[in-house]
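Presented below is the structure to which this report refers.
Omission of a single protein chain aside, the complex is shown with its protein chains in their original locations.
First chain written, first letter: the chains are A and B, and each begins at residue 1.
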Amino acid sequence: MRKIAVQINGRVVEGEVEPRLLLGDFIRDNAGLTGTHFGCEHGVCGACTVQLDGEPVRSCLMFAVQAHGRRIATVEGMAPSATELHPLQQAFHESHALQCGFCTPGILMTMEAFLRAEPDPSPERIRAALAGNLCRCTGYQNIVTGVRLAADRMK
Amino acid sequence: MELHGIGASPLRKEDWPLLRGEGTFIADFKRPGMVHALVVRSPFAHARFRHIDGSAALQARGVIDLITAAELPDRGRPIPTRMFKDEAANRFLQKPLADGEVRYSGEPVALLIAESRYLAEDAAELLSIDYEPLEVVLDPDAGTVAGHLVVERGNIEAAFAQADEVIKEEFRIQRHAATPLETRGLVAEFDAGAQTLTVWGAAKIPHVNRRILAQLLGWEESRIRLVELHVGGGFGARGEFYPEDFLIPFGAMRVGRPVAWIEDREESLRAMNHSREQVHRVELALKADGTFLGLKDTFVNNTGAYVRTHGMTVPGLSISMLPGPYAWPAYRGEYHSVLTNKTPCGTYRSPGRFEVNFVRERLIDIAANRLGIDKVEIRRRNFIHEFPHDTGTLFDEHPVVYDSGDYSLLLDKALEAFDYSGLKRWRAQRSPDGFKRGLGIAFFVEKAGPAEREYARVELTDSGDVTVYTGTVSLGQGMETTLAQVCSTHLGLPFERVTVKHGDTAVIPEGMGSFGSRAAMMGGAAVMGAAVKLRRRLLERAAEELEAAPDDLVLTVDGIAVRGAPSRSVPLPSMSVEDRFVCELLGFPYGIHVAAVEVDTGTGAVGVHRYAVAYDIGRAINPVIVRGQIAGGFAQGLGGVLLEEFAFDANGQPLAASFMDYLLPTSEEVPDIDMLITEDAPSPHNPLGVKGAGEGGTAAVGGAIANAVADALGVEVTQLPLSPKRITELASA
Partner (left out) sequence: MKPAPFDYDDPRSVDEAIGLLARYGDECKVLAGGQSLVPLMNFRLARPGRLVDINGIESLGQVKVENGRLLLGAMVRHAQVERSNDIAARWPLLHDAIVWVGHSQIRNRGTVGGSVAHADPAAELPCALAALDAKFHVLSRRGPRVLRWDQIFVSEFTTSLAPDELLTAIEVPPQDPSTGVAFVEFARRHGDFALGGAAVSITLARNGTCSDVAVALLSAGPRPVRAEEAERRLKGGQVDEAAIKQASAAAVQGLHPTSDLHGSREYRVKLLQVMTERALTKAVHLATRRAA
């Protein structure tokens, strides 16, 4: 067992964990932030994507011990308040970019970082950036629209 | 049109928590003292075993219990079929745990309960089971017949005798499946004092599953409560009654603590219903001018190792929906649904239709090629024109009678909206990349609104808040929003004030759930009925008090007032009204898929240049949600045509055992599509005129893409998926 302290959405979460504990499990169980979902646990579906020091990573492919002293951002930290949404969340809402919503947190974490790096992306670039997140409901069309709408508003 | 009423597209009520990471999916749900179950699964496709040695596993850290067939009542009672029942198939039902023999890789053999999933997986490695492998049957033509049906109408022999041309072909559709992004999961808790069970994680058909669980336990239904949480997609497979739906509640009773089971992807790909695997041997008789005379099909449906809850649904729907939108003087269909050593099967979005639309629409193109008739014209020439149209086939004992339609009108509209002549010009031009271009079209009829009854209750509080209780459930499709629109429109109170509750058997007395594109149609009609009744009662009561005619009253959240005299008003009372919508007849929406593809014969890649879906659904309650359904359905269809395949090796070991090999389409594979939603043929069978829109995006992707690829390559495509390997073989043929 190891003692770790991870900063998640600005709050330090401490825990004593086995080295094998996946980061995603730590976020979900120890920090109680269940917005990060496991869809495959082998790094393909992207549902568990979180940001590690600002960069999207798969939380099923990292051990919690590796996040000791690092900064993690999850979907719960996106909205500015209980009554407002982040522009990307708002654009998803308005574009009908989610159906069941299971993949949505991972997609938001990927796309938020993407728009920071590429604030004015073409639909083709959005599709390329989105390809590491599977969505079984939407056919992606409205997600691309939503990301583009957010980009327009965040300029 | 009201801002948020029927026909408008208000933003979804469902979105807010899902966007904020505040949803509660089953894996997010915890109970005090909860422990974790792991289903131990067979590594063999077919084997005998005598003994499960759990002594070491039971000693392992954190292990609480190990349950095998010997611990189950009657060593496990078979899970019954819930639709398309076939007496003969009852011999082949699955029991919760294998008892001495396993028949597919992934079959449950034991349930391990431990303090955590990590510890359960550690302990599972310590189990010793003396498997003796047995002979494996994978070829559907060699499978044991579990169900057989012949449907015949018209004089099929005479039809073929007078044919100018007979097209005979064999078509194959590969096994693939719904594969929602959230795997299954359950949390069960037993209250020993009250002797009641609560099971969270229900989906699709909570009330039906409560009945099945009660039956398997030998209990009164009232002692069991099933609760639906957020559901990460269903598409037919999720929410059926599986072995785990018995095992987890049973485990909770054994250990006296809440038990959670969260399926992982590795087990999900082997355990959840597969679908689609069929071989059709089909013959089409027609006149030289392209007039259809008769259709004959004998097909094998590979249902896997057991008959699960759907019974004969998939072959049954295949046989009844093969005729499609065309007038056939004679039709003969015959199926054999067979058992093999693969994962058992059930439905997947547009079950039976995805398969037969591929078969029929491909066959028609082959005929058109043979006779030199235009592919659009040969279809138009054979359309059904009179409605209602009795196909002479059955849907689970109900006659398949197309309720309404104007197929030629939709064809005209689609060709224009999608610039079909422009696509033909594009098709005629050379691709700058040296790719081969092809154009394909497929027409289809869908079916919607099965399970003939639905429940709704609408409750109004004196503060003007409205709660709708429905027997349908959410799988992510947006039914809360849709039903709130129906309620708001017919009750006459704002959409924002309406909340929709569903999926809890403790607060909803009955319900048939959500499948077969029924939530908007059946659930919507019931909600409309309750809302209309509630409004009438409110107005009648207020009319008495205010001594005015009900028609002269205005209903708002502030109360009921006389029109033009707001001071003459009464406050809203609290009131609750129930309604049940009953209709044994189905709705039959119909549509067209158009595909323009480019085939790279060097790699075997099929690139979709343009894809379009025209769909008449009678009436669209929320057009944005309808379009979302079509776009999502298309993506699944495209996965089934190009990428997804549950292949097995000769020993019955699954080759697509992870998301590295079972290939769901990504944003790079799925293009934007064009959509045309029409409302030219409302269903006469429900007061909304709605037909259900959930499956039309999937229904004809096989037909349209395969026709386009065949057009590009100039060879006949008869087998799915259109993998790079198959494409290069076709291209060099």
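A few comments on the model shown:
Assume contacts are C-beta pairs under 8 Å (C-beta built on N, C-alpha and C of every residue); 3 or more make two chains touch, one makes a residue touch a chain.
Everything numeric here is computed off the predicted structure, so don't read it as measured data.
Touch, as defined at the top, links the missing chain to these shown chains in the whole complex: A, B. The omitted chain makes contact with just one of the residues B:D86, B:E107 or B:E266: B:E266. The chain that is not drawn here is touched, among residues B:D53, B:D164 or B:E668, by B:E668.
Touching the omitted chain from subunit A are residues 2, 18-20, 22, 25, 41-43, 46, 49, 52, 55-58, 60-63, 65-66, 110, 114, 128-129, 131-132.
The chain not displayed touches subunit B at residues 117-118, 121-122, 125, 264-266, 602-605, 643, 645, 647, 655-656, 658, 660-661, 663, 665-666, 668-669, 723-725, 728.
The rule is simple: only the chains that are shown with their structure count from here on.
Averaged C-alpha coordinates put the centre of subunit A at 29 Å from the centre of subunit B. Interface of subunit A with subunit B (complex): residues 18, 20-21, 28, 33-42, 44-45, 47, 74-76, 78-79, 85, 89, 92-94, 96, 98-105, 108, 123, 126-128, 130-144. Put simply, subunit B touches subunit A in their complex at residues 9, 11-12, 14-16, 18-25, 27-28, 118, 179-183, 230-233, 235, 264-265, 475-478, 624-625, 627-628, 631-636, 658-660, 664, 666-668, 670, 672-673, 697.
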